[in-house]
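Left out: one protein chain. Kept in place: all the others.
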Amino acid sequence: MKEKITMDLFERLEKLYTGLVCDVLDDELGFRKNVYIMSHEIRPLYFGAVVTGRAATALAVPVYTEPAKPYQGELEFIDSLEPGDVVVATQSGAMNAGLWGGLLSTGARYRGARGAVVDGITRDTKAIMGMKFPVFIRGIGPADSKGRIDVINHHLRIKCAGAWVNPGDVIFGDNDGVVVVPQDIAIDIVRLAEEKYEKEKNFEGGLRKGATVAEMFERYKIL
Amino acid sequence: MKEKITMDLFERLEKLYTGLVCDVLDDELGFRKNVYIMSHEIRPLYFGAVVTGRAATALAVPVYTEPAKPYQGELEFIDSLEPGDVVVATQSGAMNAGLWGGLLSTGARYRGARGAVVDGITRDTKAIMGMKFPVFIRGIGPADSKGRIDVINHHLRIKCAGAWVNPGDVIFGDNDGVVVVPQDIAIDIVRLAEEKYEKEKNFEGGLRKGATVAEMFERYKIL
Amino acid sequence: MKEKITMDLFERLEKLYTGLVCDVLDDELGFRKNVYIMSHEIRPLYFGAVVTGRAATALAVPVYTEPAKPYQGELEFIDSLEPGDVVVATQSGAMNAGLWGGLLSTGARYRGARGAVVDGITRDTKAIMGMKFPVFIRGIGPADSKGRIDVINHHLRIKCAGAWVNPGDVIFGDNDGVVVVPQDIAIDIVRLAEEKYEKEKNFEGGLRKGATVAEMFERYKIL
Amino acid sequence: MKEKITMDLFERLEKLYTGLVCDVLDDELGFRKNVYIMSHEIRPLYFGAVVTGRAATALAVPVYTEPAKPYQGELEFIDSLEPGDVVVATQSGAMNAGLWGGLLSTGARYRGARGAVVDGITRDTKAIMGMKFPVFIRGIGPADSKGRIDVINHHLRIKCAGAWVNPGDVIFGDNDGVVVVPQDIAIDIVRLAEEKYEKEKNFEGGLRKGATVAEMFERYKIL
Amino acid sequence: MKEKITMDLFERLEKLYTGLVCDVLDDELGFRKNVYIMSHEIRPLYFGAVVTGRAATALAVPVYTEPAKPYQGELEFIDSLEPGDVVVATQSGAMNAGLWGGLLSTGARYRGARGAVVDGITRDTKAIMGMKFPVFIRGIGPADSKGRIDVINHHLRIKCAGAWVNPGDVIFGDNDGVVVVPQDIAIDIVRLAEEKYEKEKNFEGGLRKGATVAEMFERYKIL
Partner (left out) sequence: MKEKITMDLFERLEKLYTGLVCDVLDDELGFRKNVYIMSHEIRPLYFGAVVTGRAATALAVPVYTEPAKPYQGELEFIDSLEPGDVVVATQSGAMNAGLWGGLLSTGARYRGARGAVVDGITRDTKAIMGMKFPVFIRGIGPADSKGRIDVINHHLRIKCAGAWVNPGDVIFGDNDGVVVVPQDIAIDIVRLAEEKYEKEKNFEGGLRKGATVAEMFERYKIL
């Protein structure tokens, strides 16, 4: 029977770095061909931001008229978040306004969300940085979403910044980027990444003692 | 009779943030369709930079030969600046050299300019950051403009980073972006933005007390 | 007989800034048409990073299968570095993985390299920033190069971020960008840049005393 | 009382060319600043295609899951078309599949539609060209829209290839591009374009008799 | 035991169109998520070009120095082609020169190749069109590959214009685009595409008799 993903897995992940997880997905489990890494154009809002948690997804699209009930999908989505969730949303390429902002960050945190990854725009960056809410984003801008971008669906499979994300997948973002770990292999991946972490420390120790990178690669078979 | 824009308006604006001003332009005055927000690709040179003031515009274009009198338009423009001005200039897409730099920042500040917004490139970033001159820019590079980019006109209507700017419009830039407020409505816009600022504080206070975003939106009709 | 480039030239350069060197290449030695400035899209990994040294070049290209001997070219290249070298490498446009990272930074530093300029992706940014190794890069991402990018040749002429680089050219990168100085004129260029540095100080001093930029340009003929 | 737009207006337009209509919108009616010309990246599927008629709009967006009822919005929209309509639709930037194709062209023509302008992809180009249905499009590709692109709304204001389009606006596309004429000024615009057409013939006649372009511009004040 | 792919399969494919094959891959065999369709930016050199056959792949990359033996990989690759092959090659994003041209088209045809799909540039377009060799390409330019682009490997798995291609996969290109059919399912796919072709004819026949698209979709469940 499958082991359940619990909060401590997210905490263990936070001690690692995203490169390690990518390497393990690549090499140990044959995921090289799969699309599980977001574009390098998604960046943390501030240096040191780290996010780990369970994907809660939303699909937003460009629109050109004000809806009858503005923000309806957005508000429903925020109020549906649960502890351990990470918001993962896409604006489907629209960059003329931001889905994300300060009030949503506050709302999401009060529901227990651990951060947000949005292929789009955020505003209220000063407030978000002040509350240390880890937001990963494509860009920053002041325009509101009303009449420009609408959440048309949530809690469904989406493609976000080039990566496929299913609700419940484990999200890991740090200063190197954002990785999506399929939920049914997440526990194994974290364990393997922890093992690789040890090897890298030894490799680096060897370099510090004067070994060549070729010698260390020969010994540890990693880079 | 129209109220005159004075320096204290710029100081009031500095206490707000650009998102608020965009919302007011959108909702209260029906400006949603208008092009008054610069592209999210224009970024402040350093975190915390804020600029407010009156637009003083310059049009620069790519050239491929050294002019007879190098820098002529650029020098004239800088020496024409007045207290309260914000430089707003475009390089018309050329990214191989920078119009802006340290000496121009020093020159502009000595004429009383409050900052610069350039759809182009700046250099001398260390010096500019050292003097805390708020520069908003598309990119950073070391090459000089001579024989590459020329100011062909100034103090005229231009399109800068997607936004139309008339000389005298009120410019507001912060970490979320740069907004252009038409001068004849600027006083009203600032007042309305101040009012919306209060509502947002209350909305956020409600979230902190455990309200859902839907409840707060229902009460304040803002997001 | 040509004067030899020694380490102290790199130290003199570090006291200047890249804009000065570009101006001297442009004006004094007629290099304006030449391609010696890298694209503004190459940025230092952290503010304050400065790199000077002798170019050691590598050519990497996108691949789609794992090589028989993974990382072979990369390891050879790192182990061939010598004191005073600056790594200059291109990923030939591939942005789906990073050639550069923490272990290579450690390895390069232990060989005596003074920094790295890579038209591509780095990972392990936290570790690299922690060791203050000056890396100039197009982007940041967590994916490893194995099966995605291969070093196919090194120590040869390459085009990196729009600039032609020959092994042995003098590389200078700071917060304003990266410049390539052909090795046979490097000593002259540094001397001329030092002279221009003095003029700029005087120009700026004049502005601080209230002169117009036009007056100062008239006196010093520089901008 | 406003004159009603009838089919013969579309036939008169077909004898003109889009450049003339743009000039009239620019000069005679002060529309220069308005966004009524689609991007030059929208091209006719075959040389000689001309479309005129009344805009019937549809908004499609990228999706990543198959809807419960596939194609629902698309089918409703096609079956709602009326004689004189021109389909105007946007895929909101998604280029991985095509909204348009051969069966929709046949369906639209049987409802009386006069052509289609889609900021997106079409397939079945051989069949469409065979039936001489004027399609203006951003690109060509073989993939179907199911699970990739969905029509979420129709008969509403949209932005298509940079131009705002209201249902009922007059659409004019030829080998030079696609123009949107607001419906309440369409009759005046066509009349003025017909007048300018005469002047251009005379201008060209003058050139053929050896006049300079400056002389002819002096006489006709047009170019 | 698997049925062998023979030349007549290629001839059957030529009677269909690429959209049909995409639909079958999507719906009948669950390939929707897979990357088997090349970018819409790959276009046939002339209208009416159709290519079907077995993929023979080559990997070319940008270089900046003339190789010791110019064109070596390219010549080897062309001389290795066999009857039924379709050249599938990528220039890895380099667009400053062309891998493909008139002499290679002649050489390839004399080896029995049925066409070429190159994510890159071709030259000698007049000659190629004169000999009716079906070339699918990203762009057209006059510059030769020597010292600019090198074939570094051939007959291996590559990514070409966004699609993964294994040697031996079945390639199908027509005016709508280029599709890659994995070789072990190619025979089934062609049979299913032939069946769907019949349904589409009936659907279209219904429309011509006045049915709505909704009625025809209800009956045939295809679009």
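The chains carry the letters A, B, C, D and E, assigned in the order they are written, with residues numbered from 1 in each.
Rule of thumb we're sticking to: a contact is a pair of C-beta atoms (placed from the backbone, for glycine too) under 8 Å apart; a residue touches a chain by one contact, two chains touch by 3 or more.
Since this is a predicted model, take the numbers as computed values, not measurements.
Colleague: Relative to the complete complex, which of the depicted chains are touched by the chain excluded from display?
Modeller: B, D, E
Colleague: With the missing chain put back, one of E:E11, E:E76 or E:E218 would touch it. Which one?
Modeller: Missing-chain contact among the listed residues: E:E76.
Colleague: Using the definition of touch stated at the top, determine which of D:Y46, D:W164 or D:F217 touches the missing chain.
Modeller: Answer from the full complex: D:F217 touches the omitted chain.
Colleague: Which one touches the absent chain: E:E14, E:E28, E:D144 or E:D188?
Modeller: Checking the options E:E14, E:E28, E:D144 or E:D188, the one contacting the hidden chain is E:D144.
Colleague: Quick one: say which of E:V35, E:M95, E:L156 or E:I185 touches the chain that got left out.
Modeller: In the complete complex, the chain left out is touched by residue E:M95.
Colleague: Footprint of the hidden chain on subunit B, which residues?
Modeller: Against the missing chain, subunit B presents residues 59, 61-65, 92-94, 152-153, 156-159, 164.
Colleague: Footprint of the hidden chain on subunit D, which residues?
Modeller: Touch with the absent chain occurs at residues 17-19, 21-23, 26-27, 32, 37, 40-41, 43, 174-177, 179, 200, 203-204, 207-208, 210, 212-214, 216-217, 223.
Colleague: Considering the whole complex, not just the chains shown, which residues of subunit E touch the missing one?
Modeller: So the residues of subunit E touching the unseen chain are 70-71, 74-76, 78-79, 95-96, 101-104, 106-107, 110, 121, 123-126, 139-144, 146-147.
In this text, only the chains that are shown with their structure count from here on.
Colleague: Any idea if subunit D and subunit E meet via the same residues, over half in common, or different ones?
Modeller: Both copies touch with mostly different residues.
Colleague: Select the chain at the greatest separation from subunit B, using centres from the mean of Cα atoms.
Modeller: If we average the C-alpha coordinates per chain, E ends up farthest from subunit B.
Colleague: Among the chains, which is located farthest from subunit D on the basis of C-alpha centroids?
Modeller: Chain centre farthest from subunit D's centre: C.
Colleague: Find the geometric centre of each of subunit C and subunit D from their Cα atoms only, then give the gap between the two centres in Å, rounded to an integer.
Modeller: 49
Colleague: Considering subunit D alone, which of its residues make contact with at least two other chains?
Modeller: Expected reply: 164.
Colleague: Which of the chains are touching one another, listed as pairs?
Modeller: Those chain pairs satisfying the definition are A-B, A-C, A-D, B-C, C-E, D-E.
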